[in-house]
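Report on the structure given below.
Up next is subunit A:
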Amino acid sequence: MDPQINLKPSSPAAAGAAIECKELTKKFGDFVAVDRISFHVNPGEIFGFLGANGAGKTTAMRMLCGLSYPSSGHATVAGFDVYRQQEKIKQHIGYMSQKFSLYDDLTPLENITFFGGIYGVADKVIKERGPALIRSLGLENEASKLVGALPLGWKQKLAFAVAMFHQPRIVFLDEPTGGVDPVTRRQFWDMIYEAAGTGVTIFVTTHYMDEAEYCNRITIMVDGKIEALDTPAHLKQRFACDNMDEVFYRLARTARRSDS
Partner candidate 1 sequence: MKQLFVFIRKEFYHVFRDRRTLLILFGLPLVQILLFGYALTSEVKNADLVIMNGSVDPLAQQLTAKLRSAAFFNVQEKQLSPTAIEKEFKKGNIKAALVFPSGFSSDFIKARHATLQVLTDGSEPNISKTIAQYISAIVQDFQREHQAMAPAPLTITPELRMLYNEEGNGSINYVPGVLALILMIVCTALTSVAVVREKETGTMEVLLVSPFKPVMVLVAKAVPFLVLSLANFSIILLLAVYVLNVPVAGSLLLLFLITLLFIITSLSFGLLISNATSSQQVALLISMMGLMLPTIIFTGFIFPLENMPLIFQWISNLIPAKWYYAAVKAVMLKGLGIAYVWKEMLMLCIMTTLLLTITVKRFKIRLA
Partner candidate 2 sequence: MVKCSSMKKNNPNSAPAADHADMPIIADHISKSYNKGAVNALRDVSFEVKKGELFGLIGPDGAGKTTLFRILTTLLQADKGQARVSGYDVVKDYKQIRSSVGYMPGKFSLYQDLTVEENLTFFATLFGTSVAAHYELIKDIYDQIKPFSDRRAGKLSGGMKQKLALCCALVHRPTVLFLDEPTTGVDVVSRREFWEMLQQLKRQGITILVSTPYMEEAVRCDRIALIQNGQLLNIGTPSQITDTFPVKLYAVKAASIYTLLKDLRSWTQAESCYAFGDLLHVTLGPHTGDDLALIREYATAKGHDQVTVQRIAPSIEDSFIRLTTTNSLQYGSADQS
C-alpha cells in the first residue's frame, strides 16, 4: 500500500467566514496572552495555526472553542458570538487534541456512541453510521479491542473520525499528528483533505513544518501577536526561504517569551 494523499482544492470562499476574529485579546492579569489578533477563515479552508511554545496558540484556540471568554475584541465561530453563544459554538464544532481524544478503556464503537450521544446525534443515526465508520477506518478486526490497545496512529485517525461524527462545520485539531509515524501522518492528512473537500473548515496546529505546507493558509503567532498570515508559498517568497521550517525559525527566533 502506498502512502497517498487525497488532496482536494479548498472550496471557494463562501459568503460567511467560518471563523472571524477582530482584535481578539486575552489577558491574565498584566500578562497579555493573546494580543489583538485579527483574521478570518473561509469555509472549507485548511487553516494552519503555528507558533512557538507559549506564543498564545492554545489560549486563542480555547476562546474560539467557547472554553474561555476573551478579555476584549470580537470573534464569531460558525456565525456564533464567542461571548454570548458559547453553547451554540460547541454544538457546531469538533475538537481533537493530541493529549485527550478518546477513552482508552472503551472500544472504538463505544467511543463513537458516547461522543455521538454527547453531541446529540440521534441513536438511530449512531447505530447506522457507527459501524460504517469502523469499517471505513478498517478497524473491523479491532472492534472488540479497547482503544488503549490500538497503535497511536490508529487512535489519532479514530479520534479525528469521532470529532467529525456529528458533522460539525469546523474542526479544531490541536497537534493531531504529534509522534505519529510518517506514513500514518500522511494518511491522517488524507482524511483532513477529504473533510475539507466536503466543506468542513479545518483549524489545525502542528509542530511538523512539512505539514504547514499542506495548509491553504497559515498564521504564525509570536508573543501573542500574529506575525504572519498567508499561503505557504507567499510566506516562503516573502522571507526568501526554501521551506516553512526556515520561515518559522526566522519569525519565532525573535520571540521574547515562551510557554508559561
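Quick note on selection: all candidates are chains of the complex that A comes from, given by their letters.
The definition used in the following text is that a contact is a pair of C-beta atoms (placed from the backbone, for glycine too) under 8 Å apart; a residue touches a chain by one contact, two chains touch by 3 or more; residues count from 1.
The structure presented is a predicted model; accordingly, all values stated were derived computationally and were not measured.
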Taking the stated C-beta criterion, I'd like to know which one of 1 or 2 contacts subunit A in the complex.
2
Which positions of subunit A touch candidate 2 when the two form their complex?
1-9, 51-54, 136-138, 141, 151-154, 157, 178-184, 186-187, 189-190, 193, 207-210, 213-214, 232-233, 243-245, 248-249, 252-253, 255, 257-260
